[in-house]
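Heads up, one of the protein chains got dropped from this complex, but the rest are sitting where they should.
Each chain carries a letter (A and B) given by its place in the written order, and its residues are counted from 1.
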Amino acid sequence: MSTEAVQRHSGPDARKGWGIPIGLASVLPAQITVLFVVLMPTLIVIWLSLTDWQPTAGVPWYRAEFIWLWNFYDLWYDERFLNSVVRTVFVVAVCVGIELLLALALALLFLDEWPWRKLAVSVIILPMMIVPVDAANAFFMLFNERGPINHLISVVAGRPYEFSWLSHPLWALIPIMLAEIWQWTPLMFLLVLTGFMNLPENQVRAALALGASPPRILFRIMLPLLLPVIVVALLIRSIETFKIFDPVYILTRGGPGAATETISMFMYNGAFVYFRIGYIAAAALIVLVLVVSICMALARPIKRFQG
Amino acid sequence: MTARLELIDIHKRFEDTAAVNGISLALAPGEFFSLLGPSGCGKSTTLAMVAGFLEPDGGEIRVEGRSILHLPPQARRIGLVFQDYAVFSKLTVAENLAFGLEVRRVRRAERRRLVHELAQRLALTSILGRRGGSLNMSEMQRVALARVLITNPELLLLDEPMSNLDAEVRASLRGELKRIQQDLRQTVLYVTHDQVEAMSMSDRIAVMREGAILQVASPDEIFRAPAHRFVAEFIGDPPINMLPATVEGDGSSRIARLPANWILPLGPGELAEGAYLLGIRPHELMLSAASGTGTAAGIVRFLENLGAEHVLHVELGDMLIRVSARPGSARIGEGVNLRTQSWQGLLFDARTGNRVPVRALGAAA
Partner (left out) sequence: MVRQTSRIGLILRRFAVAFAMLIAFFPIFWLISTSFKPYDEWAQWPPVWVTERPTLQNYRIVFAPDAAREFAATQAGSLDYKVSGSAWKAFGDSTIISVSATILSVAFGTLAAWAMVRFGTGGENYPFQFLTVRMFPPIAVVVPMVVLFSVLRMSDTYLGLIIAYTAFTLPFSIWMIRSFIEEVPSELEGAAMIGGMTRLQAFRSVTLPLVKGGLLATALFIFILNWSEFLFALTLTAGDVVTVTVQVANYVSASSGKLYGVQAAMGTVSTLPVIFFGYVIQRHLVRGLTFGAIKR
């Protein structure tokens, strides 16, 4: 991320009438909003995670039974939870990896100028403009047993193919991941393309003049120069994909059974289908700690890398 | 390695402007040759055609007598150094140097040997492990040079390699570049708009304007005997004075009548009476204690202090004339007398701008 030096101009005049520094006064609305929506819930979630509160039990949340760390103990042995974690990591790795490869391949097609280039870029980034729920909706129809995907397979295979993708425990994850990849490869593409366009052009020319072949130029010169952009893109997409919910909810709701449950879907089902709020709060806490610590671990090397 | 380069009647048009309009050049092996001219004169276009990034509309380019026009850039044995040096910033210096060899599938051991050999000659040994992005300008210049030299090019092309630099760095890099070139006896085609660079490093210079070459000559000759008023005005710092002159008389009593009743006697030469432009460099003028024939009276209007000398701007009639003078010899507002001092006798046709050969008869003579 941008690490430009912050300009400082605070002086004795940087104060408002009632004595709060104007800088502090200016960040206050944003800060309070974030505290309200992040800090308060985090405190509540810590309390809830130590209880077995269920809204259906008729006890208010602040009077719920305190069960110490039993929720965490149960989670540790809850295969459904652990599977959802592993599945989410799998989905992140596969989706983000494929997105990056596709984006790189696509961007390489756009390095020179040609008449309908702008139009082509506009069409290719269309998916990322769509409301995610609608994109998932479209994939829901595409992968229906009587949808066009099965139709295409039938035509190619030469016999009727009416596979029910979304109710198969193994294959149901495919449409979900495809929807995710379809929607977000354009973003990766746009980032990588921007990176390519900002490369120092003369280094490429110099390599060319030295007689290097296009693949060598790509791998030895361009990709190393592109690395910072790729890291930013991977990071942003990984964080976003880790939260994946919309396509799972629309396409399978985590089913069949729990075959496509990601972390977000597991927690949604736990809290809003089974109403095990205390238990899910514990899971939420684990995820929060996990995410924050991963990000903090990554922040330093990335900042150094970017600088 | 070193080779002969010939350009024969090269033409290149962009849309409806002629960027290069029929230029012919021949570079001797080992020669440091500069293309000098203002931006838009076609010098970079010429270089791009030699490098193979542009195709000429007409003409012929030969290296060692063989045409290279049909070859793509990478097949021409040409080393190209860019304006920004384009050192591969993510590769180490050693990797930068080895890049061209890797491409040519030179064996690893051989690569190492060549890299170390060249690094030694260009004083790069101590920075071989550093990344291209962390180098200073002098190091980048040497890496950029070494990177192309290691591939043993027949010809080295340099495209304004110093235009992004501070004056101070530029001065030291000029010396360095010339030393390396002489050391390796490399044929160099150097493109620049900076007359100081061209003058200080070149064996010969081609001064270009509007796609055509006005003069090809050694720096000395370019300065002493410019073929065209444009060349005279482009070369020299402080710049030459151009005065309208009327030539009168004939034979031995020929004179040039200049503004402010200044009259200069001229030597013999084929010269018709009429209007000319007379070029006098600031160093060819001096302040004279006495007034009289051959001198002109004027008033000092500005003064440029260059430290070792002052450049006086002397008002002469309705013109300002630059005169180099010792510090302290005149003050602003002071009236002075000017006379020539070892004047070269540059006289240009007022219409065509071409120089008219005439022997000078300085006031001292």
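Going forward, contacts are C-beta pairs under 8 Å (C-beta built on N, C-alpha and C of every residue); 3 or more make two chains touch, one makes a residue touch a chain.
This structure is a prediction, so every number in the text was calculated from the model and none was measured.
Q: Using the touch definition up top, pick the residue from A:93, A:123 or A:297 that touches the left-out chain.
A: The missing chain is touched by A:123.
Q: Of the residues A:57, A:86 or A:109, I need the one that contacts the missing chain.
A: Only one listed residue reaches the unshown chain, and that is A:109.
Q: In the full complex, which bits of subunit A touch the chain not displayed? Write them out.
A: Residues 1-4, 6-10, 13-14, 21-24, 26-27, 29-31, 33-34, 36-38, 40-45, 48, 61, 106, 109-112, 114, 120, 122-135, 137-142, 144, 146-148, 151, 154, 160, 162, 182, 186-187, 190-191, 194-195, 199, 201, 204-205, 208, 214, 217, 229, 232-233, 236, 239, 242-243, 245-246, 249-250, 253, 263-264, 267-268, 271-272, 277, 280-281, 284-285, 287-288, 291-292, 295, 299 of subunit A touch the chain absent from view.
As a working rule, only the chains that are shown with their structure count from here on.
Q: Within the complex, which stretch of subunit B touches subunit A?
A: For this pair, the touching residues of subunit B are 51, 53, 73-75, 78-80, 82-84, 86-91, 99-100, 102-104, 144, 147-148, 151.
Q: Okay, in this complex, where on subunit A does subunit B touch?
A: 200, 202-203, 205-213, 216, 220-221, 224-225, 227
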